[in-house]
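A single protein chain has been omitted; all remaining protein chains appear in their positions.
We call the chains A, B and C, going by the order they appear; numbering starts again at 1 in every chain.
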Amino acid sequence: MKKYFRELSVVAALGAVLLGLAMFAPAFFQPQPLLSLVTREAPTLVVACGMALVIIARQIDISVGSQFSVCSVCAGLLAARGWPLVLVLPASALLGASLGAINGLLVAGLRLPSIVVTLATMVTLRQGLNLFRQGEFVNMPDKFQWLGLSQSGGQWTLVGAAFALLIVLGLAMRHVAAGRFVYAVGTDAEAARLAGIRPGRVTFLVFIFIGALTGLAAIMNIVQSPQVQPLSGAGLELKVIAAVVVGGVAISGGRGNLWGAFAGLLLLACVSPALTHLHIEAYWEKAIQGAIILLAVVADGVRSRKESRG
Amino acid sequence: MSTDKPAWKARLLSHEMLLLYVLIAEWLFFYFTGTTTNRRGVIVGFGTIDRQFDILRHSCEIGLLALALTPVILTAGIDLSVGSLLGLCAILFGKFWHDAGLSIPVAAVLAIGCGAIGGAINAALITTLRLPPLIVTLGTYSLFRGLAEAITHGAVTYTDFPESFLFLGQERWLGLPTQAWLFLLVAVAVWLLVHRTTFGRSFRTIGFSPGGARYAGLPVNRRLALVYVLAGIISALAAIIYTARLGQAKADAGTGYELFAITAVVLGGTSIFGGSGSVHGTLLGVAAIAVLKNGLACLPVVMRMNAAEEMSGLLTGALLLLALTGSVLPKILSTLRPRRQPA
Amino acid sequence: MPPAPLLELRRLVKSYGGVRALRGVDFNLHAGEVHALLGENGAGKSTLIKTVTGAHAPSSGEIVIAGESVSGLTPTTARALGIACIYQQPALFPDLTVVENIALRLEAGATLRRLDWRARKVRAMELLARIGAAIAPDAEVRSLSMPEQQLVEIACALGAGARIVIMDEPTASLTQKEQHLLFAVVRELRGSGVGVIYISHRLEEIFALADRVTVLRDGESVGTHAVGDINEAGLIKLMVGREVAQIYPASESSAGEVVLSVREVGCRASGVHAVTFDVRAGEVFGLSGLVGAGRTELARVLFGLTPADTGEILLNGERVAISSPQNAVAHGIAYVPEDRRRHGVVLDLPIAHNMTMAIHPRIFPGAWLRFGAERSLALEFIRDLAVKCAGPDAPGGSLSGGNQQKVSLARWLATKPKLLILDEPTQGVDVGAKSEIHRIVRRLAKDGLAVILISSDLPEVIGMSDRIGVMGGGSLRAILPGKSDPHVVMAAALGTAEKGAA
Partner (left out) sequence: KAGADKAAKELGVELLFDGPTDSNAAKQNEIVENWITLGVDVIAVAAENKEGISTALRKAQKAGIKVVTYDADSMPDARSFFVNQATPQGIGYGLMDEAARLLNSEGEFAIITASLTAANQREWQKHIEARLAEKYPKMKLVAVRPCDDLKDKAQSEATALMSANPNLKLILAICSPGVPGAAEAVKQAGKTGKVKVIGLGLPNENKRYVHEGVTDSVILWNTGDLGYLTIYAGVALAKGELKPDAKTFKAGKLGSFEIIGDNIMLGKPFIFNKGNIDQFDF
């Protein structure tokens, strides 16, 4: 109970929001629109899983938004050239992985601070893409939409895939050795080394992993509509980092889990539709998001302070 | 002393000097490729004095934010909220002047006070609750911008500022753009604070070793608070200059400026891990980015492609990576060498 | 005796940058023996074992395991070769649970292997039970006390099923009951043919447990002996290279007024309770006790890092409330902390900056830096304390441990304190610098300073102190006169014998 205080408090906050919605705007809970909203967040969830790993490993990746855009556009272009989905999907994941590898190489290989490295790659990728596409949409062939399935079939598939990934990764972080390595490295890289783990390699792989997940998420996003906007994914990094942190993953590494990150994402993702349903003006949205982030960390800070005193 | 000579050599190869060389090279490059004579026989482009003033004028706000961030990053902290705080203070300044009917100076002082309060919120959360600055300021980044939007409903734009105020942002005084004087003043003040007072010394100490600073009896929390409050004050100042330059105060003022400012600081050689770095390095970083951006806009090739914005972003990112790699290269080489010897 | 030793080190050399921690050490370990490794602080014991466990690569020399020369040892390959180790600084993961910590150290193999949490927990509990530790397996390690962490380390090493088990000061923070359990475990290991390398500063343990003993001094082996062939005095002589009694300068001062008076002081957060004692001007008040006895915690209370919540502190007869280090400094209290690298000196800052760090308001009036004044002050201290360095601008990290300690000391002497608290001032300091520090302490006492000297080095406390306070479990157990018998001090520290005379 004490151990999962943070996760539970996020779940409680989420519960409160949902309860509020149930009381004042029950229309929120119509199955079809809700499924659509969840589907829209599915790619974000995939990236958030990767970000949780990166932050648990005591790094950060603010280039995911740009990676997402690059993967989306490239995948869209390949699709437009007639590549089938079975090829575009791995190609996008591979592209993401190689973008992640650049970050990983710089961070793990040269021991550069990840926040600065990924700041640089974020700007470089984003502007490179702008230069290359000038904001022009990419039109995708029809057979790509919903992975070639029916709409609801596609939606369930995407949501299912995102959930499956979350569950597999969430369990793997606890029940597979590699997951524990990530925690170990994030907690104390030197102790990890003494325990026979290679911190550099773990860091490198974690960046590749988030890259691959971002590539995957890009596909999950572009199949939801027939056009790819090069700007898509802008601001994704902040959304995802905020979600992960609100969900109790410590920015100093080693603490937190994917379930918390998931709850955090749901909470933040709820804000915007909740405002719409409660007929609150949109200009409150950012302030409320900021307040949620601050409340979450302040609650945690107050608690850990009390604990260290007691 | 026997170490004098290598020290002298090391100084010529210090990060700041290298950056200065890059800056000079950049400037010369653009001077020769970005300057032309137009049909009327007037020299135009990068090489003109007006151009230099524009560069100065355009870098004042981001430069101020970079100055605000330098002490913060020296303490191994970060402040993502400066750009949002700029927006909020611009709005409040407009509101004080326009809606509350206060005079410009009073409104400005109040806006700066609000900046200080914004910084104090960051400081309070970071020092009393020991929360990581990255997260706290990520929250206030959203909160401050959100408040600016909520106050104005996103819609209200304060304009029609008096000429005497716009003078600050749009005219020249004693040969230089007016705001450049203010910028210079802040730069000198921050430089003195960081390099010539015990405050700066404490910032570094805290950045290198917070434990060491505490055990040495330095008032760690007070110094940290100072750094964030100062960042708030300087952001508010930047808000006023921004308003004067554009003649309008709107909730989106300064969007994305924090990233530019952080980039400039890091490019200027301040370690994101805290402790080492300098204010003049930051100024050089700001200049290097500004010259790059403006210079590219003067290159005929780039202009025809309509790619100044993208190119400058691209090259700034590349420059940053290059600077970072360069800064660790000697260390890496020196760790490789002993390994090779026994083989 | 078995034909090939289990482990053999030949002419092992290890340098850290400029520091030569090992200078060609030969060493061997047989199956079924406990081989003790002895030596002063900084002699190179930990370094030696780190090369064996693959934590650090040796600069040169050969490591032979079961007759086969191995090179490029990493922690993983070492583990695969059957080497397990309890490190001196617990190498545990504070954010992870006890079970996970034990598992991470024990489980080798594929990264994609599935973890069986139930089996892991059962195993962890089994191991903990074997060493008699009552620790909740699901507790996060950060919530454990130092001795408990040490026990987890021991459980890790035990569970590895290794052929070679290395223990670097495993008993440093254990209570006697736990020690006896540990001894039983070690004997059991020996019985089953495991080779144990056992490092300890406590000679009586070595006589109780070890078969052979190798003594290291300044990175060199000065001899291996069967335990039956050598006595305590002989070992000490080997370790320090001369008679112990000679090293400590005699006390020249006579105690003056009471400077500090501590009455029933306690601090719940740091586990200090009801400590009462006085320190006089010109007196060196030693604080002895085992590691984890609470001496550092007491010092932190007196220095305002964890302010006292009960009792009262009087300085020169006046009651004061010390709420922060700034406050303590203002009252003329100085504290040279034990963790030199983290708290004592800021490694990245120049020596001069380090030396003036605690006197900013005095040397830099109006907060303006005066480089000239700073430099001359630094040069003065460098000369006075004979700090070996390239100059006042050299970074603190470029100095050797002893010289860092002098810089740390200089910082506090510059504050012209009335009370100086020294916490392990000679830990990891070489013999020469050590006696210099001792001389400085004596001189300061002679000049009328009240000194509290915390040290785990028993001969040092006894040799240097005018009176000795012995701590245990966060409270002051006894106050003994200077030059007490080491056995009496140790007994008081362990809390076994009857209370010594005050």
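Simple rule for what comes next: contacts are C-beta pairs under 8 Å (C-beta built on N, C-alpha and C of every residue); 3 or more make two chains touch, one makes a residue touch a chain.
Keep in mind that this is a model prediction, so the values were computed, not measured.
The chain we do not see here touches A, B in the full complex.
Contact with the chain not shown here comes from a single listed residue; of A:Ala80, A:Leu94, A:Leu110 or A:Ala234, that residue is A:Ala234. Residues 25, 27-28, 30, 32-34, 36-37, 40, 130, 134-135, 137, 151, 221, 224-227, 229, 231-232, 234-235, 272-273, 276-277, 279, 281-283 of chain A touch the missing chain (whole complex, contact as defined above). For chain B, the list of residues touching the undisplayed chain reads 38-40, 42-46, 48, 50-51, 54, 57-58, 149, 152-155, 157, 159-160, 166, 170, 242, 245-248, 250-253, 255, 294, 297-298, 303-304, 306, 308-310.
Heads up, the rule we're going with is that only the chains that are shown with their structure count from here on.
As a whole-number value, the distance joining the C-alpha centres of chain A and chain B reads 30 Å.
Per-chain CA centroids place chain A at a distance of 45 Å from chain C.
The set of chain B residues touching two or more other chains is empty.
For chain A, residues touching at least two other chains: there are none.
Listing the residues of chain C that touch chain B in their complex gives 59-60, 305, 324-326, 328-329, 335, 337, 339, 342-349, 353, 357-358, 360-361, 364, 367-369, 390-391, 411. Within the complex, the chain B residues that touch chain C are 1, 3, 196-199, 201-202, 204-205, 208-209, 211-219, 275-276, 342.
Interface of chain C with chain A (complex): residues 53, 55, 74-76, 78-79, 87, 91-96, 100, 103-105, 107-115, 117, 140, 269.
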